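Left out: one protein chain. Kept in place: all the others.
== chain A ==
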Amino acid sequence: MYLAGEAWSPNQWITRQFLVLRMPAPIRLRELIRTIRTARTQAEEREMIQKECAAIRSSFREEDNTYRCRNVAKLLYMHMLGYPAHFGQLECLKLIASQKFTDKRIGYLGAMLLLDERQDVHLLMTNCIKNDLNHSTQYVQGLALCTLGCMGSSEMCRDLAGEVEKLLKTSNSYLRKKAALCAVHVIRKVPELMEMFLPATKNLLNEKNHGVLHTSVVLLTEMCERSPDMLAHFRKLVPQLVRILKNLIMSGYSPEHDVSGISDPFLQVRILRLLRILGRNDDDSSEAMNDILAQVATNTETSKNVGNAILYETVLTIMDIKSESGLRVLAINILGRFLLNNDKNIRYVALTSLLKTVQTDHNAVQRHRSTIVDCLKDLDVSIKRRAMELSFALVNGNNIRGMMKELLYFLDSCEPEFKADCASGIFLAAEKYAPSKRWHIDTIMRVLTTAGSYVRDDAVPNLIQLITNSVEMHAYTVQRLYKAILGDYSQQPLVQVAAWCIGEYGDLLVSGQCEEEEPIQVTEDEVLDILESVLISNMSTSVTRGYALTAIMKLSTRFTCTVNRIKKVVSIYGSSIDVELQQRAVEYNALFKKYDHMRSALLERMPVMEKVTTNGPTEIVQTNGETDPTPLETKPPPSGPQPTSQANDLLDLLGGNDITPVIPTAPTSKPASAGGELLDLLGDINLTGIPSITAYSKNGLKIEFTFERSNTNPSVTVITIQASNSTELDMTDFVFQAAVPKTFQLQLLSPSSSIVPAFNTGTITQVIKVLNPQKQQLRMRIKLTYNHKGSAMQDLAEVNNFPPQSWQ
C-alpha cells in the first residue's frame, strides 16, 4: 500500500486505520453552532471554541479529506464570532484543489474570509483558480471568478486577466456577468490591463440579458472613469445607451426586473451614471441626452423610494453635464419637490444636492428658500446642518431681514454643536447685507446674548472693529452692551466686547447721550462696579480680565470723579498672580505715577480701524464682489499671491497695519530708552561687518542703516538707523515709519529723540528688528515726517539697496 508516495507496511496501515476508527468523527456544523449558542458567558464560549479548535487542529494534522470541509466550515463560523482562524488558511487551499463542489465552495469562501493579498499563501491559489476558470461546470467557474473579483491581488490579476477576458466573450450570460465585474476588479488593481478588455466590450451593450447589461455598464463606467482616452472612445455609445434607457421606460411590465412597477431601476440608475460621465464637458453628447433626461424626469413614478432613486440620479446627471437651462430648472424643481417629501431620506438627499448647486444655479434654488428654511426645524441633525448651510448660502440683500429672523430663532433652539458655526455665519451675513447700522448692532447683540459662549474667539476683534466703524452708534452700542452684562457676565466673548466698549465709550454711557433708545441713568461708580465684578469673578478667563483692566484704565481719562478709585484698583492688581494682569497693572501704575502727562494722549479714543486681511483663517471677507457660500470654509492663508506683487504690497502697507503702532494698544510694549536697553535686546548680536547703506538722502536729511544679524535666530536682522541733518536749522517732531512686504515682520523700537540737530551735530538713533523667515529679498518703504523751517515736511521713499548679507 502506498500513501503519500511512500510504501507503508501492513502494520503501519492497520495502526492508522485503527486510529481513524477510534477517533470520533468531528461534530457537524449545526451541532457546534447549537453548542456555542448555549454558552452563557463569554468565558464559557471561549472554552468551547478552544476545545473545538484543538480538535480541528488535530484533525487537520491527520490529513483527513472526508471531514476537512466540515472542519473548515466550523472554523469559519468561529472566525465570524471573532476568534483567530489563520491556521486554517492552508486547509482552504486544499479544499479549493479538491474535485468536489462542496469542498471547493467552502474552500473559496474560506479564502475570501481568511486570506488577503498580504499573505503569501494566497498566491498558491492562482493555479487552482486558473484551472477552475476553465472548468466544465459553470458554477465552479463562477466561484473562481467571484473569488478573484473579491480578493485577487495585482499579481494574480496579471496572471489571470487573459482567462477573465476569454470568459467575457462567452455566450453564457451567467458567466459573462461575473466576468464583467471581475474585469472591473482587475482594472482597479492593474490599470494598465484595461486595454486588454477593450475588444470584448464591443458588443456588450447589444445584450438583451439585463444582468449582463448591468454589469457591462459598470465595466464601461469603470473604464471611462479611469482613462480619458477610453472616455473619448466610448462617447459614441451615447445614442445606444439612450435607446436602452428609453426602452426601459417605455416597455411594459417585465416581471423579472420589476421593482414596484418600475423596470429594472438599478440598470436605469447605472445607465444614468454612465451618461453623466460621458456627457460631462462634452456638448454633443450632452445634447444627445437632453430629451431622454427630460423624459425620465417627468415620467418616473415618485410615490415610492425606487422612483425617487432614479429621479435623484437623473438630477445629478443633469447638473453635471452641459444641459440646457430649462432642464436645469426642471432638476432643481425636482429637488424642491423632494424637500416636501415626508420621507426624510429624500429630504436629506435633496438638501445635499442643492448645496452643491447653489453656486451655479443660485436663482433657481432661491425659489425654494422657504422650504429650505422650514427644514431648519427638522428633527434629524444632519438635515438641520445642511439646511443651515444652504440658508447661509441663500442670504442676500433682499431677504436678509426675514432670513435673519429665522436664523436667530434657529440659533436659540439648535444643538450646541451648531451654535459656533451658526454664530459665525450670522456675523458674516450681517456684515455683508446689513440694511442699517442699527440693525447690524442689534443682530450682533442678539447673537452675543443668546449664544455668547459659543462665539469663536477670533470673532471678538472683528466685532470690535465693526463697532468702531459705526461712529454714530457708539452710545447706543455701549448702552446695550452694558445692560446685557449687568445681569450675566459669564459669556466670555460678550463680556470682552462689552468691556472694551465700556472702556472706550464709558463717557457716552454716563452722560446719557443715547439717541436710538431711552438713555439709562448710570453713574461712574456703577460702571466701575460691573467692571470690577468681571475682574473678580472666577468665571472670567484671563483674557477677559485683561480686557476689563484695560477698560478701567481707559476710563481714568474719560471719567471725572472716580480717578482715585481707578488708581486703587490698578494698584491692587500690580501684585496679581496672573502675569499678564500683573504686567498691565504695573505699567498702568507707572503711567499714573511717572508719566501722568502722557496718560491722556496714550488713552485717547481709538481711531476707526481699517479692515485688514490677516494671514491665517479669518472671518473678514474680502468684499470684491465674490459671494461667500459657506461660512464654515476657512479661508486659506493668503500666502499665494504675495511674492508676485511686492511692489503693490508696499503701496498698501503704509496705509495699513504693518507699521508698528505708536499708540499703545492692548499688547503693551515697554517704553524703551535707547542706550542701555539696546544692549539687552541685541543680546548676542553678531557683528559680521555687513556694509551699511545710505537709505535716504534728500533736502539735507540723511538716514543711514547699519545691520546686524542675530546669532540665535538666523531670520532676524537688526537695523540701526541714524538720521542726521546737514541744514542750518533743526528738524523737530521727527517721526520715522517703515513698512515691509507681508512675508516680513517688523518691530520698530522707540527713537532716541525727536529732534535732528542742525549742522550734523547729533543724530537720532532708532532700532528696527526685521523677521524674515522666508529669506526673501529685503525691501522697505519709509515715511518721514518732521517740521523744518517752520513748515511740516513729509516724504516717502523706497529702500532697495539692502546688501545681500543683511537678509540671506
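The definition used in the following text is that a residue touches a chain if its C-beta (ideal position, glycine included) is under 8 Å from a C-beta of that chain, and two chains touch if they have at least 3 such contacts; residues count from 1.
The working rule: contacts and distances are computed from a predicted model.
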Exercise. Going by UniProt, what is the name of the one chain that was not included in the view, given "Actin-related protein 2/3 complex subunit 4", "Serine/threonine-protein phosphatase 2A 55 kDa regulatory subunit B", "Growth hormone receptor" or "AP complex subunit sigma"?
Worked result: "AP complex subunit sigma"
Exercise. Among A:43, A:379 or A:792, which one is in touch with the chain left out?
Worked result: A:379
For this session: Identify the residue among A:49, A:133, A:168 or A:231 that touches the chain left out of the display.
Result: A:231
Seminar exercise, completed: Of the candidates A:25, A:54 or A:80, the residue in contact with the absent chain is A:80
Problem set entry | Sole residue of A:56, A:193, A:349 or A:528 that reaches the chain not shown, by the stated touch rule | A:349
Exercise. Considering the entire assembly, which residues of chain A contact the chain that has been omitted?
Worked result: 29-30, 33, 37, 73, 76-77, 80-82, 84, 101-102, 105-106, 109, 112, 116-118, 139, 145-146, 149-150, 174, 177-178, 181-182, 184-185, 188, 210-211, 214-215, 218, 225-226, 228, 231, 255-257, 259, 264-267, 269, 273, 280-281, 305-306, 308-309, 312-313, 316, 344-349, 379-383
